[in-house]
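In this view, the complex is presented without one of its protein chains, the others remaining in place.
Which chain is which? They are A and B, in the order written, and residues in each are numbered from 1.
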Amino acid sequence: MTDDVKNPDDPERRDFLNTVTGVVAGVGVCAAAWPFISSMNPSRDVLSQSSTEVNLKDLKPGEGKTVAWQGKPVFILHRTDQQIENMSSSQGVKDPEADAERVLKPDWLVVIGICTHLGCVPNRVKDGWFCPCHGSAYDNSGRILHGPAPRNLDLPPYEFLTDSTLLIGRSST
Amino acid sequence: MNILVKISLLLTAFLVLSPASASTAAMPLAKLDIANDKESIQRGFEVYYNNCRFCHQLKYIKYQYLPDIGFDKAKVDALRGSQLINASLQSTMSEAAANEVFGAIPPDLSLMAKARKQGPRYIYTLLTAYYEKSDGGYDNKLMPGIKMPDPFGYSVANENSKVAIEAEAKDVVAFLNWAADPHADERKSLGIYVITYLIILSFLLYVIMKRVWRRLPPPVSEQL
Partner (left out) sequence: MKKITQWIDRRFPMTAFVKKELSEYPTPRNLSAWWNFGSLSGVVLVIQIITGIFLAMHYKPDAMQAFASVEHIMRDVNYGWLIRFMHSTGASAFFALIFIHMARTLYYGSYRAPRELMWWSGQVLLLMLMATAFMGYLLPWGQMSYWGAQVITSLFGAAPFIGEEIVIWLRGDFTVGDATLNRFFALHYLFPFLIVGLVMIHLVALHMVRSSNPSGINLADKDNIPFHPYFTVKDLFGLSVFLLIYAFFVFYSPNLFIEPDNYIPANPLQTPAHIVPEWYFLPFYAILRAVPDLVGGVIAMGVSVMIFAAMPYLDRSKIPGGARYRPIYRVLFYLFVVNVLVLGYVGAKPPEGWLVPLGQVATVIYFSIFVFLPYISKKEEIWLRAKGLPSVVEELICAEEEEKGKRSQRKNRGKE
């Protein structure tokens, strides 16, 4: 401190004022960088597609459809009582999991239609899905039966807005 | 310092003088306080939705923006019906049909408040410049020979309904002004922080600069 008093005009003096100004300038540069970083995040119109609403009215038991959610295919299957019974009585093969843990309502199966092996889209076959790329087979609960895929088909976050409307993804305001 | 002062005076004079004769419109634009409150903008949206929308689209306004002006989700969902949340506001009439009926394609309104000089005042003046011609038809003082039919019936309104129409026009201007620049509020409030910050930084740097320069030894040459 005595130094400062002796020689307030020393050019090399690093003091409080310089530190404060340096910090203020640094904070400013960081703050100015934020809009640029932020601009690379998904834009507003992309974010609005972060959830997909699906009308389930037209799907009869046994029918299914594929919808896009965040650009990914999502399989929706209106399961018949027979299918529900079959599925709840088995645990799957490679990646055992109870059917009840994979559905919100037993009537409706909602899974992301991307093979957990290398990302192909499996095709609907008689009792499940079959991936054309490397032959992974999935059952009507989206569980892997045989083939190279390591996991069951992933589940998207979803909720039933009404009995006949499904919202895939988190509801945005 | 001398020439600095002179040049700034010149520049100021230049900037002040140049827009003086900018208006080339057929009639002077009405004076207008552009409302910026959510209520006016919402009322303006209703006016748009129930009148202008039949011909004019809002290509760059999507349903997903409407919560910004204070509409809740239920209201937005009711408005968009089966359309996607990121769909834009389309007109009811197709461009071709409008062209057939009116002889012109009704312009998109999303940028109208910025696409004319003094946009908001221009729109307001245009909407309230309809008058009844002696042969019973109508025309517009701001844009003679206008193709758009008098949307609020201003040309045939009595004094009382004229006041109501002017209020409606003000609301729709508030809405279109928002639509042309939906981030204007955000911009202005962010600007306060940025400018305050820069004033503080300039002040700090000024103090440091004065301090650094104070300790400079006097010059050697005499001509300085």
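The definition used in the following text is that a residue touches a chain if its C-beta (ideal position, glycine included) is under 8 Å from a C-beta of that chain, and two chains touch if they have at least 3 such contacts.
As the structure is a computational prediction, the values presented were derived from the model and not from experiment.
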item	value
Residues of chain B in contact with the chain not shown	1, 3-4, 6-7, 10-11, 14, 17-18, 21, 24, 59-60, 65, 110-111, 114-117, 119, 180-183, 186-188, 190-191, 194-195, 198-199, 201-202, 205-206, 208-209, 212-213, 216, 219-224
Sites on chain A contacted by the missing partner chain, in the whole complex	11, 34-36, 38-41, 43-46
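Note that in this section only the chains that are shown with their structure count from here on.
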item	value
Residues of chain B defined as touching chain A within the complex	62, 64, 67, 73, 85-86, 197, 200-201, 204-205, 207-208, 211-212, 214-215
Of chain A, residues touching chain B in the complex	8-11, 17-18, 20-21, 24-25, 28, 31, 44-45, 48-49, 173
